[in-house]
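A protein chain is absent from this complex, but the other protein chains hold their places.
Up next, subunit A:
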Amino acid sequence: MPASAMSSRPEELTERLGAASVETGGEALLKVLREVKNQIIGNKTKKVLYLHLGAVPRIVAVLTSALDADGGSTATNLIVQSAAALGSFSCGVDDGVRAVLDAGGVPHLIRLLSSPEEKVVDAGARSLRMIFQSKLAPKYDFLQENNLKFLLLLLNSKNENVTDLAASIIKHSCVSREEQKVLCDAGVLQRLVCLLEGSLCQRDSSLDSIAAVVKNNSETVSQLVGIKNGIALNLIVELMKDRCPRTRLLSCVCLILIGQASCYVQEHEIKTKLILILTELLEEHGQVGDEAPFALVTLITDNEDLQKQAHSVNVVEKLCNFLRQGHINRKRLQGILLALSELCSRWEKSRNQFMSSMVLNIVSDALKHECVDVRVAACTSISSISRSVKNLFAGHLTDESIVLPLVQLLHDSSSRVQAAALKAMCNVVVDFKDKKTIFIQSGCVKQLVQLSKSMDSALKINAVWALRNLTFHADRAGREHILSELTEAQLAGLICDSEPRVQEQALALVRNLVDGCSETIESIFRENAVILDAVTRQVQHAASPEVCIQGMFALGNVAAGNDFHKEAVMTSLLPPRKEELNPFLLKLLRSSDSLLRTAAVWCVVNLTYPDCPNSSARVSRLRDAGIISQLKAMVNDICLDVKFRARTALGQCTIAEQNAA
């Protein structure tokens, strides 16, 4: 073929990959392969294009026939070039990995590892490593003896690409405790620790694999620490200060995992160092800077001391500064937002720092980000910040720029985003300042009601929770609006949901609905008092104290209403037909849960309020049911709240009885 006719069009090149045979057209094939390889390296668009054209199976076919050929330099070059191309297809493109796997490429690439020629081994090892770096790669079964032997062979190789491959296989496939133990027993850790002192690349891949072997496993950690009198730990700690950023990151990750699985690496000093190094690494370009905030999250999650420590070394400020720089890719943005969420989850000073760093507008933009993970992370930060009563009081979070996108996210196509948005909503709607008008106006009630019917229990609970908080201290119109969207029947249904946590939130919603407002108390008598009946039923029968507590508080609020309301509660608590020896109100007053006792006594306090016409009649019914004597037994309750309320109730009973006499 004359040179001028040589086309570099992907369609033709792919065509020619399948046309020539290794024996007769070796040189021509080699040219085509090289051309394809050079076109796709670094170029995702081209990779996808060639994948669609079906290039991968053809390249695997070339590789196979070249391996089966009798050798010779052309065959060797074909092997090297096709392996390199397959490796590149597997780099950064999931469909590429899938195509190589589907075409059966892996077993052939493994054959390359036993070649006497170093460049063939290199090419095979590099390609396989690319494949094993992908989540899609098949799991390597270490529990099979032959597989384990082969892995050890790779790990002990003198060829760096091969040891790196072994390390990637470990990182990719070592998950269960059993696998960690098998690798450990086979002496893998010893070899990995040797590699910590190897070349720059070997150190990194060794750190990666050590992390996989020790994760969440105190036994393997002790084995690691036991190697040559603790040399491993010293080496890893040294590597925290390495010049190469990737090495610093990986050693930090390793130390964090060791610290979480064992009693090692607990010193305050080293933890502070980890926080500082990870924060510094944010400044690195590329993967290292992207992954650093995630490592920071792992370190500080649920650890209040470290969160305080991080605040004291200005991590919140630094993270906010990064946010303000702009041009942050999605992964890093997600990581920074998650790290800020953790930092602000418990520690008010961090929240203050966050609020004064003027990044709220960036978070509000992130709520509208195209990437699901970023939207979730932004919601999570709002949740953390809104845990601050001070912020809620100040009304910082009820700005349209936060509320409207949050409400929008309740309609998101991803349920993860919906769940995260709901959690944020739960806190934000508490809003003490503007009496919820912005929420009611935003139309979020309708969507919350919709979500409270969700099959996904997390969505359901959080939706009811948000409605509960929205009802809290809302004005009358607001409460009416919520109830009219929700309807009495559905609220009664939620109170009797099969999930106790939904019941609890629904009852708390009722509690807020009838709180301090006799007009809205009326609402629970509508539709044949379906809501009141549901509440009564739960208070009588629910096994979970949390459910009873909310139910009793709800009844207590109703009992704070007029005489009619009080009578209704009396009837609920002490049904006139049943002459039970042990009415359930007695059981509640005797509960071991002090909050439940408090709620029950409060209810009695409201029922016996002396200025009402029928109070004395109620008191005598309570006395007949044994409630008064129970109250007398409670005047020295260990819980102060119970003690005082019980005394108040008894005092009121005496006055009511005197009034009657």
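The criterion applied here is as follows: contacts are C-beta pairs under 8 Å (C-beta built on N, C-alpha and C of every residue); 3 or more make two chains touch, one makes a residue touch a chain; residues count from 1.
One rule holds in what follows: contacts and distances are computed from a predicted model.
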Identity of the absent chain, which is to be given by its UniProt protein name, from "CTLH domain-containing protein", "Signal peptidase complex subunit 3", "M-phase phosphoprotein 6" or "Elongator complex protein 4": "CTLH domain-containing protein"
Residue in contact with the excluded chain [from A:16, A:58, A:108 or A:126]: A:126
Residue among A:45, A:413, A:528 or A:592 that touches the chain left out of view: A:45
Touch criterion as defined above, residue of A:134, A:202, A:262 or A:550 at the omitted chain: A:202
Subunit A residues that touch the omitted chain in the full complex: 34, 37-38, 41-45, 84, 87-88, 91-92, 126, 130, 160, 199-202, 243, 285-286, 327, 329
